[in-house]
Every structure is written in C-alpha cells, then in structure tokens.
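Structure below; questions to follow.
Every protein chain but one is kept in place in this view of the complex.
Which chain is which? They are A and B, in the order written, and residues in each are numbered from 1.
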Amino acid sequence: MLAALFLVLAACSGDSEEAGSSDDNGNDGGDDASSEEDSGEVFTYDYFDASGPGEDINTSETELGKMFEEETGVNFDIEHIVGDVNQKIGTMIASGEYPHLLNAEQSTDAVIDAGGFIPLNDLLEEHAPNIMKMYGPYLELMKRDDGNIYVISSGAAHGYKKPANLNQGAWFIKRDVLRELGYPQPKTLDDFFSIVEEYTAANPQIDGADTIGFTALTHDWRFFALSNQPMHLAGYPNDGGALIDMDTREAEVYQNKEITKNWLEKLNEINDKGLFDQEAFTQNYDEYLAKITSGRVVGFFDYRWQAAQALDTLDQDDDIYNDYMGFPVVFDENVKDQYLDPIGFTASPGMGITVGTPEEDQIRIIKYLDHIAKEETQKLITWGIEGETYEVDDDGRYYRTEEQVDETSLTEFRDSFGFTYFEWGWPRMNGMYEDGNAVEPPKQEEVASMMYDEGDQEFLDAYEIETFTGLFSEPDERPWYPAYDAPIETGSDAQLYEQQLDDLMKRKYPEIIFSAPSEFDSQWESYLGEFEGLNPEAYEEVITNFVQKKAELVESSRE
Amino acid sequence: MQAGSNTTIKSVSTKNPDKGIRGFLKKCKEQQALLWMTIPFVIWVVIFKYLPVWGWSMAFQNYKPALSFSEQEWVGFKHFIFLFTDDRFLGVLRNTLAQSLINLVLGFVTAITLAVLINELSNMKFKRVVQTISYLPHFLSWVVAAALVSSVLSIDGIINEILMGLGFINEEILWLGVGEYFWGILGAAETWKNVGWNAIIYLAAISMVDQEQYEAAKIDGASRIQRIFHITIPGMKSVIIVLLIMNIGYILESGFEPQYLLGNGQNVEYSENIDVFVIKYGISMFNFSLATAAGMFKTVISFVFLIAANSLSKKMGQGGLY
C-alpha cells in the first residue's frame, strides 16, 4: 500500500525533478561513521545541547576546539535547542534515537527514566582521573537512587569567591536619586520606599515624563520577580517557592505567611501614595526594559541578569547618573541579607552519554571530557591563553590589560576563540584555582576594577566599598542550595501546586495591591481563602526530602 | 443555488438500480478516472492523518514516551476528570466560546465587507495596492503584533490619548488591566491582523461572478448598493456558507498566542481559554496525556457543532459541506 502511495506521489510531482536531487543529498548527510573512515584519526560525535540556544558549529571550528581535537582526536557537532525542550526531547525518547552526547535540560529525568543515558561510573573510574578529582566532593550527589551517575553537570565549586559585580537580586535605585539625596543607604524596606517617596515628591516629572516611583516585572514566567521578595526581605537566598529552615532543614512555603502579607501591604500602601506603577501587571518584558532605560523609574527590584539589557544600555551611555545601583534590602535591621548565591552544586542537568553509543566511542568521549577537566584546560576555557587573553603578574595573579578586556568581551572573538562554546556546559569548576586565582575572570578583582568608570568610582567611594557587592553580606553555608533544583515529578501534586499557586498569585496580587488600604485585610483574607484550596504540603514534602538528602550527602562527602 | 441542485442529483444517484457487487464493479469501471484521482489521496490521508490517532490512547494513560504501548500505565478517565472538575474549567470554556464566537462573527462580517468594498474600487492600481497592504499584518508574528497592541493600549498609548483628546474619557484607562475589555480587544486585534487575509478568498469568489450580470443590472437601473446585495453577495454565498460551517466546527479553537501574550493576572478571568489552560497544565508540565485529553474533547465538540451546522444549513436549503 505504501509503495503504491509513493509511486502515485512520484507521478504527481514528476514535474519537479530538482526536488528529487535535494532529497538524495538528504540521505547521505554527514554521518559520523563515514567521517571516521575518511580521516582515520579524528572522530566526530553529535552533541545536542538543550540548555539554551546558540550557534550550531563543529567544535574544531574554534581555536579551543581545534586544540582539544589535536590532543584527543575528537570533535563534536554541536546542535542547540530551538523551540520547546520537552517536545524535542520527548521525540528523542519516544523514538529511542539520541545524539551521542546529550544535555537534556529539564527533561534529564525523563531521559534517565527512559534508560537513555548510560551509567558513567565505570567509565569515570577507568578513564577519567581528572573528572574524578574535580568532582570528587560531589560524586555522591551525582549518583541517582540506583547508585549510578548518568550526567556530569557544570560547576563543581572549589572554594568561595565573592563576585565583584552583582548578578543576583537587588533593590535598585537610580544614581541620580542617590546623589540628590546625599547618598543614603537603604537598609530596610521602609528606608527604600522613603527614598522613593521623597524623591518622587520633589520630582514629579523626569525629563518631561511622569516619575514612576516603583515598577515591577510580572510578565508571564517572570512573575517571580515580584513574588520572591518576601523570601529575600526575610533574609533568605533564592530557594524558589519555599524557605528552608537553617536548623531543621524543613521547607516551608511563604506565600501564605506574614512576610508575604507585609510585602503586599507595603505595596498596597505605596500604591495608595501613587508610587506604584499602574502598569506593573500589564506591561510586557520589553516595555519594562524600556521604562527602566528611559530613566523615569526611581526604584525597582529585580535580578541583575534579568534587567541586564536595560542596565547595560544605561551603563554604556555617557550619562553616569542615569544608572542604577543595587542594595540588599531587608525587612528590618536585624535580618542579615542573603542576596548573593551560596556555594551550590547542581547535579542535574548535565551532559550524559546516550545508549546506542558504541563502547569505544564512549571511551573516546569520556577521555575528551576528562581532558577538559584538567586544571590547565580549565584555565584555557575560562581565562584563555597566557600572553594573549590574560597576563600573569609577579605574584602569580592573573589579570587582563584593557585591550584584553575589550577583546575578550567581543562576541566575534568569543565565538571564534571558543569561549562561547566551552566556558559553560562542559565539566567545569567554580570558585578558585589552587593558585588562588578566580576561575571566572570577572570575579577576579584585578579584572573587575578595570571595568569601573568614573561614575562607578564616585559611587564606590561614596559608599566606601571596593566593589558593588561590597554592601552585600557573604552567603551562609546552605549545602542544599539551590532548593528549586529539586526534581518535581510530572503530574505529581507538588507540580500541580506550583502551577496553581502561580495562577493564584497572578490573579490575586494585583487585586490586593490595587485595593484601597481599608480593604487590604479583606482582600488578603480572600486570597488566603483560595490558598486553602491548594496543597502546599505536597510541595513542602518534596522540597524537604530533597534538601535533607542533599545536605546530608554534601556533608558526608566533606568528611 | 448550485449546492441545492447537487443535493437533488445526489438523492437520485443513491437510488441507483444497479445493486450488488456487479453493479458496484460496473460503476467503478465507469468512474475509474475519478477513482484514480482520489484513491491515492485517500490512502495518503489514512496514513498521514488517521494512523497517528492511536496517540489518543495517551489520554487514558499516564503517558511516558520511554515506555512501549503495552508498558504504559492506564488511568482511565483521570485526565478528563482533572480537566472537567477544575474550578476554572467552566470559566475557561466560557472564554473560549466567547472569544471564538466574537472572532467568527467579526471575522466574517469584516472580511466580506472589505472584499466587497475593495471590489468596488474602480482604479485598478489603487485596488491592488489596497489589497496588498490590507493583508500585511497577517505576516506579523503574534509576538510583534501583541507588543504593538500592548503599547497602543498602554496608559500613555495612542488610544488613551485620542479618547482623552476627544473628551470621551477623563482619565486614562488601563485597557489590558480590566478583564471585561479583553474579549473586545482580542476581537479587534484579530480583525485588524487578519481581515485582509480573510478577504482574499471572497475576492476570489467575487472575481468568478459573471460580469454580464453587473452590466444587465446597470441597464435595469440598479443602484450600487442594490448591485452589491443582489449580485456580489449572492455570488459569494456558497463560499460563505462552506466557510461558515467549517469555522463553526472550530468553535473551541480560539487560538492561544494572543491570549497568552496579552493575558495577565488582571484579565485572566477573561483571557484564559482552553488552549492556554492546556499549555500551562499539559505541555509545559511534560503532561502529554492531559493535552491529548483536551484535544479529544475539542474534537468531539467540533464534530457535534459541525454536524449540527451542516444539517441546519441543508435544512434551510443552502446545501452543506457533505
């Protein structure tokens, strides 16, 4: 029947002969088997990276990849995800056809369940001494319930290095405001909003447009930029939807607790004073960024990486006061802020070798990964080549000249050198090298300080700090961090809770914030009433189990 | 008119005196050309469209792509129950129906009107330019279109400025922040985006109308408006009916991109439709089963509406789809 169909179709399309030839090309497309025979020495494998979009290239097209190929005889055809991860990985699982090397991102558990990854334990033992060394403290964490390691994640922390520049959550205030008010330092939420209020009252307009006291990002999945604050204000790092008690290590949701009420009450109050952006819940991400870039906003809370497009734009222009500075704000002065990420190890996602990869290929791939795990290779993928992309001073400290800083931040250079492809996703360490240099150049003071301009210096001096993280406390030790990493099973009550809570907050928070202060209590009660219908216990249980198990493993492997 | 005459012929042909296999074979031979024209494509449609329907079994499983068919865990109607018993389901269903009904009515009326008006333009160059420009917004992705809608409707957007300037309102309105406005905004946005595109098919229909009829009507002294209502629109009638029936079948398909992109916490009670709900609770949660169950539900409703619309149209003597 099928044959008949194709015959007919062939007849049908008889007039479009050239199409047939492109089909032929299609069938003999680059297969690794053939390239093995052709070139003898070099083996090409497929690597599918679902962790994010990117240029699809062969690793040997980069300077780093070329070096690695010369030493290991292996290179990779990298394909990045375009579109939905679940759908793409779903089709791989259903058909059982995988690339040799795979990072399945949020679908990693599904691939493991499907038996798509091979256990790496023996391969690591026999062929990967460097990976074993680098991941030594974390090997137990990497093991699944069956005792097998399936994926190698990036970022094995070795020592803590406080970042020089802020990348996490902070309460941002426009520098112009700070200068005008004599460089105040907001420590509590009340401090923060009194600065906003004072400035807005004195300056109802900025550059001809109405001043916006406080705006917020709430669009789509970015809603957490408004709902996470109670956690931070109470002195917790970003653990997601629950607070983790430092002693008992029990997870507790906070969205129905007093701290959330306080947060919303504050917003309700400033809304009543006309300081809260009326468009906070209707604007999209682009409009939010444009608003911040316009300089009309006095203050806002966001994660630095999320507002990066706007803040970088402001950073690059000539106006040194139309920039924002971030502060660690808490509920009251007794709370120690925890905005900076603690040392954490995430065991998943990571790269794994898939079933169907022949054993000799498995060995070649793991040796390649092991080569990357050598400390000298790590320096190559983070700092580059000495004398070209960094220099070493007499004390053995690494630094970059101004030209090197510029060059290594150019996209074109990063692409051709290979930083773009190798600096993350492969076996990687975090923190500090044995010689005391930071793994990541931007965390090295010598590099960070090069990047400060005159405006930055004025504010660093005014607040008497060396770097912009100077005002932030060092993170406490939280061996489970991050708790949001806990795998939550598909279709489970915990997963349902997360989605339902998200829906509920998105629906009720605007009502609560925009209501008259006299109605706040009844609005809050109505929200709590609906919250009752959810099942936070299921979520807390999953998170608690994860936290306790992980903390235990971390601590036991340290001993 | 044409369709009406079809039905009579069809009813004759069903009373074919040739019976049994012999008669059937004879007929096959008579119509072998028509069979050659269709059978390969019937095979095609069975393979490409009907075979994958085994996937509906997922609706009754906790489907995991890794497992083979026999290894799946069967859960009966669990996913349907989840769907129908969710507190918000009725609201979601209401939104879906309202949004698609508005789209249906607005879509038809505006596209037909536009096609008629374009047809009335006498300058050929201007006519072509208008035709081409009118379908441009169809090529904007919803991401771009929604961003535009959002900025037009923002507090300092142009709509507020115009309405304030004309004195219709005293204070800016946060259009996307008021749920009650959402259906209207969506309908307007859909119309703006697709009216030109939807008009194409009516323009094609109009161009097949016999020009002599217009000449004859002119001689009889029929006015412009009369000609439109007595020649142009009847000339499109069969296409309008066919499209109407097919679209009534799509009653639960109100799209998801604009709702997803323009929806927010303040208008969710009016913006969230079945597709958005399924994306949140199905696809983004790796829950293929729930998505399939919702798909099945939509299919069943589609068939019900399709059959009803078709038989109603036939009863009214307008012919049907089949």
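One rule holds for everything that comes next: a contact is a pair of C-beta atoms (placed from the backbone, for glycine too) under 8 Å apart; a residue touches a chain by one contact, two chains touch by 3 or more.
Basically, contacts and distances are computed from a predicted model.
Peer 1: The complex lacks one chain in this depiction; which UniProt name from "Acetyl-CoA acetyltransferase", "Putative aldouronate transport system permease protein", "Acyl-CoA dehydrogenase" or "ATPase" does that chain carry?
Peer 2: "Putative aldouronate transport system permease protein"
Peer 1: For the chain left out of this view, which of B:Q131, B:T232, B:S271 or B:S313 touches it?
Peer 2: Only one listed residue reaches the unshown chain, and that is B:Q131.
Peer 1: Among A:N167, A:S449 or A:N535, which one is in touch with the chain left out?
Peer 2: Touching the chain that is not displayed is residue A:N167.
Peer 1: Based on the whole complex, identify which of B:E73, B:D87 or B:E120 touches the chain you can't see.
Peer 2: Residue touching the absent chain, from the options given: B:E120.
Peer 1: From the list A:L178, A:A310 or A:L534, which touches the chain that is not on show?
Peer 2: A:A310
Peer 1: In terms of residues, what is the contact footprint of the unshown chain on chain A?
Peer 2: Considering the whole complex, chain A reaches the absent chain at 2, 9, 12-13, 15-16, 18-19, 22-23, 25-27, 29-30, 46, 48, 51-56, 77, 79-80, 82-83, 87-88, 90-91, 94-95, 97, 99, 154, 163, 165, 167, 286-287, 289-291, 293-294, 304-306, 308-310, 312-313, 315-316, 341, 405-406, 409-412, 414, 423-425, 440, 442-443, 451.
Peer 1: Extract the touching residues of chain B with respect to the undisplayed chain.
Peer 2: Here the touching residues of chain B are 2-3, 5-6, 9-10, 13, 27-28, 31, 33-35, 37-38, 41-42, 44-56, 58, 65, 114, 117-118, 120-122, 126, 128-137, 139-141, 143-145, 148, 192, 196, 200-201, 203-205, 207-212, 215, 218, 223-225, 238-239, 242-243, 246, 249-250, 288, 291-292, 295-296, 298-299, 302-303, 306, 321-322.
Keep in mind that, in the parts below, only the chains that are shown with their structure count from here on.
Peer 1: Which whole number of Å gives the spacing of the CA centres of chain A and chain B?
Peer 2: 40
Peer 1: Quick check on the complex: what are the chain A residues that touch chain B?
Peer 2: 1-2, 4-5, 8-9, 12, 84, 86-87, 90-91, 93-94, 107, 110, 113-116, 209, 218-220, 223, 278-279, 281-284, 286-287, 490-491, 495-496, 499, 503, 505-511, 533
Peer 1: Please name which positions on chain B make contact with chain A in the complex.
Peer 2: Touch list, chain B to chain A: 40, 43-44, 47, 62, 64-67, 87, 146-147, 150-151, 154-156, 174, 176-177, 260-261, 264-266, 268-269, 280-281, 283-289.
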